[in-house]
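Below: one structure, written as structure tokens.
Removed: one protein chain of the complex. Kept in place: all other protein chains.
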Amino acid sequence: MSTMARGTTAGSPASASAVPRSEAKAPLRIVASAPGAVSVAGVSHTYDVSGRVTKALDEIDLAIAPGRFVVIVGPSGCGKSSLLMMMTGLTKPTAGTIVCGGRPMTEPDPDVVGVVFQEASLYPWLTAQDNVEFPLSLRRVPKAERAARAREKLALVGLQGFEDRYPHELSGGMKQRVSIARGLVQNPSILMLDEPFAALDEQTRITMGDELLRIWAETGKTVVFVTHSLSEAAYLADEIVVMSARPGRIIDRIEVALPRPRTYEMMSTPHFAELRERIWRQIRHQVSEG
Amino acid sequence: MSLAMASSAARPALSPAAVRLLLGIAVLILWEALPRLGLVPQLFLPALSQTLAALVGSAAEYGAHLLHTLRAIGIAMLVACGLGIGLGLLIGSVAPLRRTLQPLASGLYAVPIVILYPLFTAWFGIGPQSKIVFASVYGMLPCLLGTMAGIQTIDRQYLTVARSMRASRWQVIGRVLLPAAMPTVLSAFRVGGALVIVGVVVAEMLTSSEGIGYLISRYRTLLDSPHVFAGILLVVLLVVLFGALVQQVERRTAHWRFSTRSGEAG
Partner (left out) sequence: MAAAFRRSAARRLGGLLSWIGLVGAIAAAWQASLWFGVMTPELLPPIGEVLATAVSLLGRPAFLASVGVTLAEVLVAFAIAVPLGVALGFAISESSYWSAILKPIVFLIFSIPKTIFLPMFILAFGINFGQKVGFGVFSTIFIVLISSFSALDSVKSDHVRVARAYGASPWQIAWRVYMPAMAPILLEAVRLAMIFNLTGILLAEMYASRAGLGQLIASWGENYMLKELLAGILLIAAAAILFNEAVRWFEARCEHWRS
């Protein structure tokens, strides 16, 4: 057993150590207790599958200032989604602390962090309106108030008039709009999205990116967005966090110098190409290996 | 010519529903004609009109016995489906319980439950108790297995979402697990309920002094085919009616079910 375990894992740490460690960590001068601030300090995560211990995340440090749009990108299996789930409080890291808006995230707190999941996470037996009201109804918010708040958020995401539709009567993009409205309904200062547009076709994906940027600009939330798409990362982000796989580490942090509002034409600028190039250079041998 | 062929190839002359209706009518006509013409002995298959005449002619008798049967069915259904669905929800939502008990439950499903009926009559006599116990046992396992399977097929994402909103354990059960499992629970109820109905009647057929099953058996020993068929027809109607009723509720609660589930969107 032990020889076998060593035999199968021996390859990956060696190649992972060949990846350059982060040389450009942003200094931690963000006030972690401010609403909308996110601070991840020394987060590591290991899990074992039938006796074989795997290091999924290794010493992650990340500070995000309020109101920023941060995109985490990396090859599949780099633990970017796991990291996000820990930042939302849904799972606990083996070591390290995560503080969002001044609160340690030992469990989910929808008043601080709204979460949007991959694909359709809406309850199919509830209408769009009821889905958005759902988190409020768990807290026994009076009916009139929660109806008004849900309607307001649905209008914000551009779904006025679709309140009574069931999820199966909505397109993929509309479903994710409802998910965003649900994430925002308790007015958290932070919105975290886990590959929210991964299942959408390219056109819808670009439209939804624009929509999310508009909502972000209107609401001023802090956004943490996980994706495996380099273009999506470069198009949306203030700052791109690049992760490596096995073990998951932050290997680069890139400030995106593109002006706002972002437009589709920016995707053909040299700066955009450079950004993609810089990310791709760092993760490509991991992708081909995986 | 070629045009006519093309259109007939593209669209058969009759819709499947119409053919089904015609088939149904044909069966009814054959049911009447074959015994009348002497092609099938009346003892094997009494004509439709004779069967209906027997049913109408002895309506009072059938009605009185039906009442006994229905009462037993009501109690047994409460026990079988209540216990089956309740335990299924409990076992299905607690992972370690499910892992140990599910294989056992589906293994026990292989046991032909009918062989327990003589034991029940020995224990409880031939009154209503033994048939209620028998029908309850008969209908419970499908309810239990169906509900467990239903809980298991629930998308785990639904639970994660609920946790991200900090739903309490009871809120998760009541607001997420139950509605998500509803369609499978209802179809388990449909299968289990039909078995309860027939379980009661079969128990009455085997040993009993009242109920539709008892009537069927008594008329069978008298070789009175029309009355036997009338009784069977009554029970089949009961089962079909019950199934249609549950299906109606299913349709109302499950209109979302046959469309997208998470993971298939896109």
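The letters A and B name the chains in turn, as written, and every chain counts its residues from 1.
The working rule: a contact is a pair of C-beta atoms (placed from the backbone, for glycine too) under 8 Å apart; a residue touches a chain by one contact, two chains touch by 3 or more.
Just so it is clear, the model here is predicted, and its values are computed rather than measured.
Asker: In the whole complex, what residues of subunit B lie against the chain that is missing from view?
Answerer: 12, 16, 19-20, 23, 43-45, 99-101, 103-104, 107-119, 121-123, 190-191, 194-195, 197-199, 201-202, 205-207, 216-217, 220, 223, 225, 228-229, 232, 235-236, 239-240, 243
We adopt the following convention: only the chains that are shown with their structure count from here on.
Asker: For a test of understanding, state which residues of subunit A touch subunit B in their complex under the given definition.
Answerer: 88, 90, 107-110, 115, 117, 119-121, 123-125, 134-135, 138, 166-168, 172, 175, 199-201
Asker: Which positions of subunit B touch subunit A when the two form their complex?
Answerer: Counting only subunit B, the residues touching subunit A are 157-158, 160-161, 163-168, 171, 175-176, 179-180, 182, 253, 255-257, 259-263, 265-266.
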